[in-house]
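Here the complex is missing a single protein chain, while all its other protein chains stay put.
Here is subunit A:
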Amino acid sequence: MSAPVAVIDAGGANLGSVRYALERLGATPRIVRDADGLRGAARVILPGVGAAAPAMRLLRDGGFADVLPALDVPLLGICLGMQLLFQRSEEGDVEGLGLLPGVVRRLVPAPGLRVPHMGWNRLRLRRPSPLMAGIDDGAWAYFVHGYAVEPGADCVAEAEHGTALGAVVERGRIAGAQFHPERSGATGARLLRNFLEAA
């Protein structure tokens, strides 16, 4: 738990709540604004609430876009931070970090189907994963987003909002949560703890 955790400030509005959630778990996160700040970090979290284009611009300006792909420590993207791990986002037609294959697509409103997807939804486990250890199939998680990825090969948990969407992804050291673990009660705290304690 004492391994240094860096939290990237990519202009995301949930920076404060992610930091507090980590502190509740006993971690002492370091907020970093440029890639130099990642030196010595044993874990990196990329939170994000906002729009893809300005966030990617901040990641490029801060040198993160070059450094993150070469990093060898676990990386967790949250919400927009998870979306930026993929190759491209329809939101502003922005190129992402390209750490995971796939495209982030806009959720389309339909009768009875509101966009943004906002509120508590159930996680459906797709395959065992260290990040989801101790989290039951059907556990509730808090989502707030208007864009999403389809559940692909890297998807370990999905949620259903009109159609299935990727809720948690994991591929080697790269992981992402579309929902907000920092605001998802015990389920979210467990995911963050799993990430902090992973070998």
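The working rule: contacts are C-beta pairs under 8 Å (C-beta built on N, C-alpha and C of every residue); 3 or more make two chains touch, one makes a residue touch a chain; residues count from 1.
The rule is simple: contacts and distances are computed from a predicted model.
Note on the omitted subunit: UniProt lists it as "Imidazole glycerol phosphate synthase subunit HisF", one of the names in "tRNA 2-thiouridine synthesizing protein B", "5-oxoprolinase subunit PxpB", "NADH-quinone oxidoreductase" or "Imidazole glycerol phosphate synthase subunit HisF". Check A:89, A:129 or A:184 against the missing chain and you find that the one touching it is A:184. Residues of subunit A in touch with the missing chain: 13-17, 20-21, 23-24, 49-51, 80, 109, 112, 114-122, 139-140, 142-146, 160-161, 180, 182-186, 188-189.
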